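Written out below as structure tokens is the structure these notes cover.
Yeah, one chain of the complex is gone here, protein chain that is, but the others are all in their spots.
A, B and C are the chain letters, set down in written order, and residue numbers restart from 1 in every chain.
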Amino acid sequence: MELFGTAGVRGRVEERVTPELALAVGRAVAAEARELEAGGGTDEPTGPPEIVLARDGRVSGPAIAAATEAGLASGGAKVSRAGRLPTPALAHASRGRYGVMLTASHNPPSDNGIKLFRDGVEFDRELELAVEARVEAEEPPAAWDAWTEPDRVDTLDGYLADVREYATEFEADADDAGDADDGDSLDGLRIAVDCGNGMSAPATPTVLRELGATVVTLNGNVDGHFPGRGSKPTPETLRDLRAFVADANEGVDDPGRDGEGYAFGIGHDGDADRIVVVDANGEVVHEDTVLAILAERYVRTSAADDPVVVTTPNASGRIDERVREAGGRVERVRLGALHEGIAAVRAEADAKDTEVVFAAEPWKHVHTAFGGWIDGVCSAAVMAVLVATEGLESLRDPVTERPYRKVSVDCPDDRKERVMARLTERLPAAFEDATVDTDHGVRLEFPDASWTLVRPSGTEPYVRVYAESDAVDELVESVREVVEAAVAEAES
Amino acid sequence: MELFGTAGVRGRVEERVTPELALAVGRAVAAEARELEAGGGTDEPTGPPEIVLARDGRVSGPAIAAATEAGLASGGAKVSRAGRLPTPALAHASRGRYGVMLTASHNPPSDNGIKLFRDGVEFDRELELAVEARVEAEEPPAAWDAWTEPDRVDTLDGYLADVREYATEFEADADDAGDADDGDSLDGLRIAVDCGNGMSAPATPTVLRELGATVVTLNGNVDGHFPGRGSKPTPETLRDLRAFVADANEGVDDPGRDGEGYAFGIGHDGDADRIVVVDANGEVVHEDTVLAILAERYVRTSAADDPVVVTTPNASGRIDERVREAGGRVERVRLGALHEGIAAVRAEADAKDTEVVFAAEPWKHVHTAFGGWIDGVCSAAVMAVLVATEGLESLRDPVTERPYRKVSVDCPDDRKERVMARLTERLPAAFEDATVDTDHGVRLEFPDASWTLVRPSGTEPYVRVYAESDAVDELVESVREVVEAAVAEAES
Amino acid sequence: MELFGTAGVRGRVEERVTPELALAVGRAVAAEARELEAGGGTDEPTGPPEIVLARDGRVSGPAIAAATEAGLASGGAKVSRAGRLPTPALAHASRGRYGVMLTASHNPPSDNGIKLFRDGVEFDRELELAVEARVEAEEPPAAWDAWTEPDRVDTLDGYLADVREYATEFEADADDAGDADDGDSLDGLRIAVDCGNGMSAPATPTVLRELGATVVTLNGNVDGHFPGRGSKPTPETLRDLRAFVADANEGVDDPGRDGEGYAFGIGHDGDADRIVVVDANGEVVHEDTVLAILAERYVRTSAADDPVVVTTPNASGRIDERVREAGGRVERVRLGALHEGIAAVRAEADAKDTEVVFAAEPWKHVHTAFGGWIDGVCSAAVMAVLVATEGLESLRDPVTERPYRKVSVDCPDDRKERVMARLTERLPAAFEDATVDTDHGVRLEFPDASWTLVRPSGTEPYVRVYAESDAVDELVESVREVVEAAVAEAES
Partner (left out) sequence: MELFGTAGVRGRVEERVTPELALAVGRAVAAEARELEAGGGTDEPTGPPEIVLARDGRVSGPAIAAATEAGLASGGAKVSRAGRLPTPALAHASRGRYGVMLTASHNPPSDNGIKLFRDGVEFDRELELAVEARVEAEEPPAAWDAWTEPDRVDTLDGYLADVREYATEFEADADDAGDADDGDSLDGLRIAVDCGNGMSAPATPTVLRELGATVVTLNGNVDGHFPGRGSKPTPETLRDLRAFVADANEGVDDPGRDGEGYAFGIGHDGDADRIVVVDANGEVVHEDTVLAILAERYVRTSAADDPVVVTTPNASGRIDERVREAGGRVERVRLGALHEGIAAVRAEADAKDTEVVFAAEPWKHVHTAFGGWIDGVCSAAVMAVLVATEGLESLRDPVTERPYRKVSVDCPDDRKERVMARLTERLPAAFEDATVDTDHGVRLEFPDASWTLVRPSGTEPYVRVYAESDAVDELVESVREVVEAAVAEAES
């Protein structure tokens, strides 16, 4: 059984991510951490590795956390119990030690999951495989006298203080960089936040309030049943927030100022790694546009010679446009592996003054100067500063928002390899004017900045086609034909 | 200095309800509790009295709680630390022991306050005076070896379970009593709750969800700055909730059913003793109408020969109408003293089958069969059951909602006594067709169920005039004239 | 695999009582408790069953507790986390609910174990089998929305207060019953307590001090490595305590009085269910003598017509002597099943005024008027009161302490049944003057109060022979011959 998918360990708690599995994973992580700390050397480590353990607000959280703690402690790691936290706060707390976050992010309430961190960064594939192997091999308990007693830690306040400080410094930079008159500020800005009954509730509204905003929340009570809306923030699940913002802004001149209306809205998922931005009309700002805004800003304010933005193959060309415009470059890495992409760019940096200034996949942002993890709370603070100083519309203005589509073509799992091999030849042949990149599927980029990506789904019997173009329908149809032909031929 | 006002001890934390005062009150309460437990007898009590200590979500809460705990523990009482709770949950937890609740209810965030409970009921005036005297006399610490170490208690889940059970039984009764077809139920009913960043957030939405409702919250994140709205729920502070409900219900046939709109809205204050009901049009249902609905229901379903509803002089005649109609009677007690009114009725009950079935002042309800304290969470659950089974409009229908006004006439504090003495004669003389009641101010009731109440303010230099009548303006003006004349004459 | 032995679940934590097993047992207990609470009826229970969870001071305790909690919570039971407790304090806390105690009692530090309680009494055999069956069948998790979040409880202070109150009442009774002049008291009595680094440390010394004694402890720091001495209190492991008491009392007239020496010493095991008494000379008082002293006292002060003492077959005839002398009767039950013996006597009580006034096996005492569990802390308090009022020597004086021996005869497990069948005939034939009881093995009692018991070991390949007689060696040898012959014949 493959333990870690693109989203880590995740699934229903009665069948897949059971306490039994959590215990086994905890044990494996402890053993792996002990081996890592001992190093290859002959020195005895001075004590057990320290692992901060947190969970989101799910109903199954306390039981899964207890099981994980049992595994960690009987595996010889020292547990610091951090209670309920947003995922980015746990990542922040894992700096200088290890972290285990129990969350199924935006999955339904019946699910839970496990995310592993080391020194503020998610476990890379190699480490995940090592843990997987130990789980498979049923890692036994450590000797009884290496078992540990947990300590408690309260880390949320420290995290929020750090986000606040980062956003304050960002604000100073933004003022310098932007065209807006100085002296604009967050004070008084009215923002509506839909926490979706998740772990952003004790974080985002507090940070924004401390930065000077006036915040009204929807679904700000933490409830693992997600009663208020689906935990994944989409235009549909954010219906209430969008209507709330739109209605409140009706007839208001300067929404979010002078105590009237809301400048914008924010929607989070269950563990606050994801953020969705809603404009003053109640419309969702496209996730790639948010990426483009942040990416451009980070490149523009960077002092590095070679500022790099890391993103994923499915992310829009509008990001590349804005980054190039600002004088940086874009690197792509497979979905769910931003941390590995950041590491790869850094590894290649050599003497050159290369700096990863931002890394993101749709809805998920790594503010690299703040920390190496996806952080929706930090995004909320940074976006609030940007909106306050420049206004959402002027931020959005330079971004070209071409039509975007995503379709799935049936393809049995056992044909995927052959299909992709064929497409690696067929697609470039079919679209001769396109630049080709075959690192993660087949990605074609056209002179007018249109692009398409074809890749096999990691979890379902499909080949996915993504495209962004002023003539997106035609592009998708042409690609689909090539793909379907390849699938048909691949039938042995 | 008078310590306890009509709302208990309450005021700014930098000047009035300081940690120093909290320590002194804690000490005094411990000493008083020790004396009470020792009884008049010669027996040594077997141990220190147990006192549950909780606070609402105010910023000053932790410091005031620590100070109170220091006073209680050094006064020889055993403290059970209950953390953050709604006031009714603390009252519930105080059954069989003592309770101290740190809350300034709906006051601004700069304030805090202290409420004292014994066995589920607020301290009566006599006990308050005893505490006040000890504070004045600077109650010294107990002997060092009588000091105590606090225990921790988690009481919220138990409270919520009890509310849920009570509401479920109430639902069964409601089904029997109501005209609605059986089988109606809370399942699926959509309710919007504005927690005002107060302590209802971890209570009301949870209870309603567990009873089967779909709940969306506004300001459901607990934040002692009350960033979302003023903590006192009024038509103005509930602007967002009212707009949210009204907009969502636009064009919806059966609001709150079939996944569309909201059947009604609920607004709480900071500590969840108070409840405001908003109808499907986003209008606040008058607080006295809510009282009348509940009062009638409790009287109607009571098995007692003599069901009594206790209320306050400022409460509307519509309550009396509904209670009489249902076969009960109303008793009035001074504002802020419902618990004393309940005790008084019970004391007079004798052999007769008298039962206090409900006690309430505007916005505050004591569900006597559930417990002897004001409980806005329980009100929310009970109202949800009633709305689900019968619909808000049909509940409201039988209640006559006459126009209501309240005005304040200037009157220096030192004249109040003389003014009221005069008015006790003048007002009956001026309104000969009215029945007179001078127990709490002067209350006149007219044959057409109009009424007026004149009473001196306990905290400000005014005489208050309340009136409810189809011709309320004329009535108020006539009364005001008499009052102003009396004030003028009282100038020595 | 048989889960529950005579000592409950117990074994090494790396192999047998692992976190994995603890999780499985927790799940099973939760499921069983849910079924019990639901009853046979059709009614839904109002909420999850409540289970108090505690552990002793073992190094493996936190991990095993976390695993058990994970099992309980994912099985749908509500956990009240009580932290570290003596076993009797957990039993006390389980009244009105369920209790799970994680302890391996006096086993080495590498072991742990699980003891289950319902309403203050250990699970009977039937309930244990039900749990065992569920563990075997791998009880699945409850539906995710039935999982629970634990509450915390601090129960030690309440337990200690109750022990103190019980001992105080006992003291009053003792004064009435004893010959000692009234007015004697615990005040000032010096007692040495060897806690063996176990959970008696925060209990017994505190209770004795609060009762007025001056207590010096050995190994009073809780340490799961049991560094000070073996956890099982025996004459050998109590070497330090015995020397300490003996040396301190050298040349002292009235040891334990006037600030000099120690009146007696107390040794506990790791979880304080067991107690050993050391006299002023540093000699261990035989465990059966302690039983006889307490049994006689409880019978003598009982107001019942038919006071009964429950004990086990291996307990000495001196108990029977003292109980008979005091006007009561003795009932025997198999080892490790005192709670079942108590229940059986009560079940047979009918209209007759029968009362179980005490139940005990060597080192373990159930003070039935205090509670239905084995309680070494309560024994310490009661013994202190008795020693203070009457002196240890005068308590011991009336007890006849005949020589006692216990030997093991080799017998393969598969022959045990046949051997015991044979012995049931042979032994009575061989000792014609003896009264025979075959309820739990074969027990012969002689006219001079000598007795012998032959029973198969439950855990090892032996038949055990116990005997107590002024001529114990001869008696044992005669019995051994009969047993060895039976074993030899049983070879198929």
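We take it that a contact is a pair of C-beta atoms (placed from the backbone, for glycine too) under 8 Å apart; a residue touches a chain by one contact, two chains touch by 3 or more.
Bear in mind that the values here come from a model prediction, so they are computed numbers and not experimental data.
Between the chain not shown and the residues C:R125, C:R152 or C:R209, the one that touches is C:R209. Checked against the hidden chain, the listed residues A:R10, A:R27, A:R58 or A:K78 yield one contact partner: A:K78.
Of the candidate positions B:E20, B:E165, B:E325 or B:E393, contact with the hidden chain is made by B:E20. Shown as candidates are B:A73, B:A295 or B:V483; the residue that touches the absent chain is B:A73. Here one chain is not drawn; of A:D151, A:E460 or A:E481, the residue touching it is A:D151. Among C:N219, C:S316, C:S450 or C:S469, only C:N219 touches the chain that is left out of the view. The set of chain C residues touching the chain not shown comprises 195, 197, 201-202, 205-206, 209, 214-221, 223, 225, 227-229, 240, 243-244, 247-248.
Against the chain not shown here, chain A presents residues 46-47, 78, 149, 151-154, 157, 161, 165.
The set of chain B residues touching the chain not shown comprises 12-14, 18-20, 22-23, 27, 59-64, 66-67, 69-71, 73-74, 109-110, 140-145, 147-150, 225.
The rule is simple: only the chains that are shown with their structure count from here on.
Centroid analysis (C-alpha atoms only) places C farthest from chain A. Residue numbering shows that chain B and chain C use the same positions for more than half of their mutual interface. Chain A and chain C have centres, each the mean of its CA atoms, that are 57 Å apart.
Centroids built from CA atoms put chain B at 46 Å from chain A. In terms of their C-alpha centroids, the spacing between chain B and chain C amounts to 53 Å.
Shared contact sites, meaning residues of chain C that touch two or more other chains, fall at 149.
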